[in-house]
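Below you'll find the structure I mean.
Complex shown without one protein chain; remaining protein chains in place.
Order of writing sets the labels: A and B. Residues in every chain begin at 1.
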Amino acid sequence: MTADAAGVTLDADTAPAADLILRARQVTKRFGGLTAVYDVNLDIARGSIVSLIGPNGAGKTTFFNVIVGIIDPTSGHVSIGGRRLVGRPSRAWLEPVVWIAPATVVAVLTALAWFVTGSPEVAAGGSVIALFALAAMFLAAIIRPHSYVRLLSRNGVFRSAKPNEMVNAGIGRTFQNIRLFANMTALENVLVGMHSKLAASPLDALLSTSRARSEEAAAEQRALQLLSTVGLGGRGSVVARNLPYGDQRRLEVARALASEPSLLLLDEPTAGMNPQETETMMALIKKLRLDLGLSVLLIEHDMRVVMGVSDRISVLDHGELIAEGTPEEIRRDPKVIEAYLGKPPER
Amino acid sequence: MRTDGRRVLRITASVAGALLVAYVVLGVQQFQNFLTLGAIYALVALGYTMVYGIIELINFAHGDVFMVGAFASMWIMTVPLGLADRPIEDPIRLAGVLLIVVVATMLLMGTIGVIIERFAYRPLRHAPRLAPLITAIGVSFILQNIIQAVFSPSPIGVPQVFPRVKIDLLGGSIGVLNIFMVIVALALMLGLQLFVGRTRLGRAMRSTAQDRQAAELMGVDINQTIAITFLIAAALAGAAGVIQGLYFGSIQFNLGFFAGLKAFTAAVLGGIGNTTGAAIGGFVIAFIEVLAAQLGFSRWSEVAVFTVLILVLVFRPSGILGQALGERA
Partner (left out) sequence: MRSSLAAVVALARRHRSLTILIGWALVGALLPMIVLIPPFSTFQGQGLWIGGFANAGVFILLALGLNIVVGQAGLLDLGYAAFFAIGSYAYAFGASSFTGLHVPFWPMLLIGALAAATFGVLLGAPTLRLRGDYLAIVTLGFGEIVPAVFLNADKYTRGTNGIGGVAQPELPIIGKFTFSDSLPFYVTMVVILALVMVFIYRLQESRLGRAWQAIREDELAASSAGVNTITTKLLAFALGASTAGFAGVFNASKLGIVSPDQFGFAVSFTVLAMVVLGGMGNAWGVAVGAFTLYMIQSVLLKQLNQFFGGLHIPVLQNIDFVQYQFLLYGLALVGMMLLRPEGLFPSRRRQQELHGDADTVDGAGPTAETSDALADR
């Protein structure tokens, strides 16, 4: 583990990484005895559209959740824009704190017990235990057994970035089962998405400074613009729950775009859509790449969508990557055809 | 299930060890207090843990259900049974009286528990989380005020029907009353474990706790299952109420608040949703409280218990046992 104080680790082999927006290396996730994702590598080049496909239960969603920081991987790491954000030694400075914590607790308890009982024997015994605890932790830190590493990650020393930190790093995402703020208007949904880009502090808001007011006005303008980008122009004041299904999906995209991401993660964006809505969504994805230079990672069931928009496709099966290539290559890959047994990749 | 024998042995050994430590640390007199308080907290904590396990609601009113149980047992003893405030020496008559009081209180409280669930919580099952929580607080205050109105705002005596007989044990003397209480508590907990583990309704409860929708699809009657959970929880709290009245001799309308908080702490300590954990947690909380009293910090015992609660929630929200034993009920 190489760690620097800032909690950000640059990858050693950065040669091609410069034009990679996302780089996942040997990501493995186990739930108890079940290995949901095993040793998966994935690269997304800047400005490309990459799809992740696979039969049900192939581990797509788990992998996706690892990338967005909701699930910590058992091993492996993910870098976004060259910064390692998942599986990172994020708070390495905490490690010494973990070393001395047990000894400190024992010492404090000893002091309390000494204070209450007034017997020096107690103090002496407690001090010995405290010293022993300190020595044991140092020993563990040198040997680094598995249990020690687990202790560290449980205390957040190896924590992955949280979803909101991912947003700051340039990731925007949508949800498989739409999670809009159902009682806020479409405009407000997008404004919440802009949260990380706004700078006005609560104090600005309290005093209603000109900075806060002009920023709000500008944000509103931009939010309206985004709404029309995704085809929701003029629907800004509609409460999200009252929007039709397809519009809700597009509003989620607008909300994700509001944080000005460089990589957009779409979790089954066309699930439950009718063919016409699906067409619109496909066009939107292509347009976003063209207009905003976005990179897109798509998790999708609908093969027409996947084959229609992707530059490259990665196929997961039983948690392992079984194929990677252009849509043409994937279409002909025998392993992929086998994985989708009896269900050819193109309908 | 095949390792049952070894597991039982291991658990028995560790419980015996823990009791021995408590006995040595606390001394005879405080040890009795510890056992009784532990039995009360454990029984009440079971109610919190079961209800939380099945509908993920912290039933704030549960401490007050326990309080109502204490008043119900007092009422049953004084009015229908017409008992006076003096010990019953005849063991057979005493046993009969106690049986009637415990069973009647549990039945009455179980009914009240079901009524509360039906009218206060069931309509809100699909409401935002905040709604049933606020309702539970409201129910808590309603119960307190009803008791205050029906009985009295000041403490009320409970007939002391149990003779203050002591037997020699481990070099000290322990009241038979304490032993009786612990046996009642343990019997109820064992009965609960058997019920949850071995019966059809128990299975329904466990499946509902795991995944309500799936259980419903499998033909489990969710409303009935949740009602039964409330029934059992309230009945156990009723039994704890009987113990409270018999042991402390006087009860007041507001005793449920703190007892409930401590029992909830016990449930969290044991890993909420875990019945064994709740029982153990009850005794741990009792130990902390009695120890604080013994060290001369009795005024701080409540502060100590809440500090434990906050620390546990912060550092180990899944509790000591967590879901490790997988006994969500």
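Following the convention adopted for this analysis, contacts are C-beta pairs under 8 Å (C-beta built on N, C-alpha and C of every residue); 3 or more make two chains touch, one makes a residue touch a chain.
What you see is a predicted model, and the numbers here were worked out from it, not measured in a lab.
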Of A:21, A:37 or A:167, the one touching the omitted chain in the full complex: A:167
Sole contact to the chain not displayed, among B:53, B:69, B:132 or B:202: B:132
Among A:123, A:140 or A:192, the residue in touch with the chain that has been omitted: A:192
Of B:36, B:144 or B:160, the residue in touch with the unshown chain: B:144
Residues from chain B at the interface with the omitted partner, ascending: 56-58, 120, 123-124, 127-135, 137-142, 144-146, 148-149, 153, 257-258, 261, 264-265, 268, 299-300, 302-303, 306-307, 309-310, 313-314, 317
Missing-partner contacts on chain A, residue numbers: 61, 65, 68, 70-71, 162-164, 166-168, 173, 175, 177-184, 188, 191-198, 200, 202, 204-206, 208, 212, 216, 239-245, 248, 255-256, 258-259, 272
